[in-house]
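Rest of the complex left out; these chains stay put.
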């Protein structure tokens, strides 16, 4: 008879309940059992709550939400040698199941985010981490040094998109970077881009309140949603060339085209944001004549060790992005709050324990 | 009083005349004066003849066509030390004018094809090489070894797109490559891809006659214009993954989407072909979830030395692509012929002298 625990379970659109669910049993040989401490609320959690789906991922049975998390090891499986109870860890939510040759192919190449059978917290049908305990493969748990808090640990997940974007773009020393969208993903990308050597970061959004935060954490320049102004600003800072790298984190076709327009010949547009109707109309002539590369990214790989090091060394400070804290029972209210305060709430953290 | 020479001059849509024009004078210090021997007819030459423009490049005054050429040095400028009269050379048609900081920026980085002020044969307002003589910067003339013919030399230009596509994609040893469009550019890319290590090359076109040529020069498989069949064939050859690299040389939005569908997660689609109405509707969700990179290319850089080496070593044989030969006075008829035999005429060569 299994122990019970609390969890925030999505039962349907706008139907999120904090209720008793079975706690996980003993960890498997390669797993650690982790007491969840902190979980960030992500836009995708809210999107499932509002729409019941993201693209082809459809919530068809009750699912625990939450995937930006850190916790404390309480027990380890028999093969785990490098973690012990009491260790504070950031948890990487995506773990390839390695059930097919295709999955092995990508795992072995270090591109495990492309494994088609990847497990991922709070992506149907996989449960997430708004709950007391999870069992998780030990090699996807990353020890936090003493000077990194559990809240910071929970924010390694959203920072990971920025780390990955910087790596694959790549952003190199001295680059001028444009970011469209100043929500949490855009701001995390801004922090990462600055740490990765960008000399200038320009960020645009249609919501002025978000740009204030961007300004505070070091944007070179903020633009209120005007593509032409964005393009001109990028050229001003680069002797007329345009941005070396543009990162699209707004999730709208017009933002993709604003990025293309702002990029210099030979530049790269990193695509992060899914767009409402799946497609966008792209000027093929323009991207050919100016050789603008489109580099879509899906989640990330190999970013957690980097995230830990960036926080431990003080190279990146995510703390100013925390807007508000809630308890686990308050998760439904937290979601209401986040929706109601989209413009000003950057990152809400659930303090599970 | 300058000497006169013959040239094939485009005066307007469907108005191409072989007439006397002033020959170039003495070569400048860094130039060579070259007797043109062989010039290929390119789809872009024909396109200017049919439409008077390609995108924003508009023929506004009479312009000599032709840019795929090889010739013989007849005189060199005072600073030229490595060429001498009698040298047979392939001519790279694009030369950056280096008139602005932006142009210097790209030149110094080795991306001179992105210089906004680049001179390019037969791109308005720059004259081309369907004529007897050109003066050309000596460092954009590449000596042909004895075992490479002038006709082969003229084909280094169209092969260059393939060399460049292979380099930037990149195509690596063992890759499975899909090419859409089996016209001259698609076929040149096929030759380059095979030489660059592709284990399998699948090529599709709606014209069966073109696929016969593709078959003869070594396609692993040819597909008659069915995107679903193309995708399935790519998966069959790759244990279900899909193509590592797709090269879009058909110039149609449906071909771009066929390439995206045929690519494996993490794969790259190289965009070469301009599309009729400039834009294409792209599935952003699909390219994000599978991380399909779009890599547009514009002409090429640093490909001529490679082209010479590939031909000299026998690594690439372009000779089977020559369909027909014409004299300089026959150029207008040659254009008519090319149009009338689009399906079967791969490369027509003008034998100037």
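Labels for the chains are A and B, by order of writing; each one numbers its residues from 1.
Simple rule for what comes next: a residue touches a chain if its C-beta (ideal position, glycine included) is under 8 Å from a C-beta of that chain, and two chains touch if they have at least 3 such contacts.
All values derive from a computational prediction rather than experimental measurement.
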Identical protein chains in the complete assembly, only 2 of which are shown: 4
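Simple rule for what comes next: only the chains that are shown with their structure count from here on.
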Chain centre separation (chain A, chain B; CA means) in Å: 42
Of chain B, residues touching chain A in the complex: 55, 101-102, 105-106, 111, 113-114, 116, 239-241, 253, 256, 265-266, 271-272, 274-275, 278-298
